[in-house]
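In this view, the complex is presented without one of its protein chains, the others remaining in place.
Chain lettering (A, B and C) follows the sequence in which the chains are written, and residue indices restart at 1 in each chain.
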Amino acid sequence: MNYTSGYREREGGKVFFIHHRVRYADTDKMDMVYHGSYIPMLEAGRVDTLREIGWVYEQMEKNGILLPVVDLKLKYLVPARYDQVLRIESHVLERPTARLKFSFSIYQEETRLVQAEVCLAFVDEESGSPTRAPQGLIDSLEENGLIHP
Amino acid sequence: MNYTSGYREREGGKVFFIHHRVRYADTDKMDMVYHGSYIPMLEAGRVDTLREIGWVYEQMEKNGILLPVVDLKLKYLVPARYDQVLRIESHVLERPTARLKFSFSIYQEETRLVQAEVCLAFVDEESGSPTRAPQGLIDSLEENGLIHP
Amino acid sequence: MNYTSGYREREGGKVFFIHHRVRYADTDKMDMVYHGSYIPMLEAGRVDTLREIGWVYEQMEKNGILLPVVDLKLKYLVPARYDQVLRIESHVLERPTARLKFSFSIYQEETRLVQAEVCLAFVDEESGSPTRAPQGLIDSLEENGLIHP
Partner (left out) sequence: MNYTSGYREREGGKVFFIHHRVRYADTDKMDMVYHGSYIPMLEAGRVDTLREIGWVYEQMEKNGILLPVVDLKLKYLVPARYDQVLRIESHVLERPTARLKFSFSIYQEETRLVQAEVCLAFVDEESGSPTRAPQGLIDSLEENGLIHP
């Protein structure tokens, strides 16, 4: 089985999704996914979304822009279970300035399990100071319809 | 070196703290603690706080009460670094009803690195339905001065 | 980008591979994959290999057979780096009896990074005792050419 990724139309606009199969490593003794195990799935979701529109995060780093997480919110609606294939949907909430605000929904089939927001800061590696989002990145997000509330 | 725990007076009231030394396992290639690595520290903080006032979570489970996380918020203020000894301070934000709202601050010496809130739900294991916090737990939290905004 | 899986011919026989993209979550401050982060990749490799030949581990569990890991060996040859797409190749070392011995190689393109062996035990859930591998599983592994040293 291959784990696909792609775009999907949602009410508010387009989202980009990836898949993740739940592993034993993700679960805890309550027989569900440990609440911390969703964090790397969100990371994978946003990095692959940026890659899809031509912005490889690893390349941004080499160009001296870091993107640390400054703020994280998760709501756990329904537990995910072992071996389920989860679909992580990502989009950006508003036009990035010095910050990049991602919204995520994690689904198992058509059931929404988790809702999350992650805010990242653009930081100039050399100075360690906040910096503005590259204009090209803003344009790519807009052209692909990925910015909406 | 031993990792101690105990109470500490804060402006709003008392908090209970534990310590965690940052491991390679907690770090990422940005040479700081990965943003997801704080989640198990928060878990350790609240479970040891409850243990301190006589409520062993494992025992609550055996008595049929589960406490899944329903909501999580983290703010990352200053990066934690490898080998630092972090102090995780915990208290409860309001008198628990069917929910238990923990507030956490993670410090390295007197620098606050992370601020977090975690909301847990009391769930009756048999029925799977929300249930009220045990009165004894509410009393223990109050007697120990651990409930404050 | 989709993460594919499939068979590949190796000198000793066939292997089944999956892919994993290295995340920040997998790395450590030495700017490489943390040595413990390969463990869930091996888990994913063997579970997907069994699924491919018709043995869904989750179903085996429901049928009362557990497969805990009893023994693990890893050799780290070359560090894996952030954002690399790793290929985890799996096969079985010998005809399973009460144990199932997997061999793994993790590659980045044609460079072998990690070599690993994981031994699992078939355990009857009810009695907690070791049990023999299901004959159908042995047959499936053999028919697919996945058993070789």
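The working rule: a residue touches a chain if its C-beta (ideal position, glycine included) is under 8 Å from a C-beta of that chain, and two chains touch if they have at least 3 such contacts.
Quick caveat, the model's predicted, so the values are computed rather than measured.
Student: Using the document's definition of touch, tell me which of A:9, A:31 or A:110 contacts the absent chain.
Tutor: Answer from the full complex: A:31 touches the omitted chain.
Student: So that we can see where the missing chain sits, which residues of chain C does it touch?
Tutor: Contact residues on chain C toward the absent chain are 30, 32, 35-36, 39-40, 43, 66, 68-76, 79.
Student: Determine and list the chain A residues touching the chain excluded from the picture.
Tutor: So the residues of chain A touching the unseen chain are 24-25, 27-32, 34, 36, 82.
Student: State which residues belonging to chain B touch the missing partner chain.
Tutor: The missing chain touches chain B at positions 1-5, 21, 23-26, 39-40, 43-44, 47-48, 51-52, 56-58, 82-83.
Note that in this section only the chains that are shown with their structure count from here on.
Student: Which chain would you call central, comparing Cα centres to the global Cα centre?
Tutor: Taking the mean of all protein C-alpha atoms as reference, the closest chain is A.
Student: Rounded to a whole Å, what is the gap between the Cα centroids of chain A and chain C?
Tutor: For chain A versus chain C, the centre distance works out to 27 Å.
Student: Counting in whole Å, what is the centre-to-centre distance of chain B and chain C, each centre being its mean C-alpha position?
Tutor: Here the centre of chain C sits 36 Å away from the centre of chain B.
Student: Based only on mean CA positions, could you tell me how far chain A sits from chain B in angstrom?
Tutor: 26
Student: By residue number and range, which residues of chain B touch two or more other chains?
Tutor: 30, 32, 36
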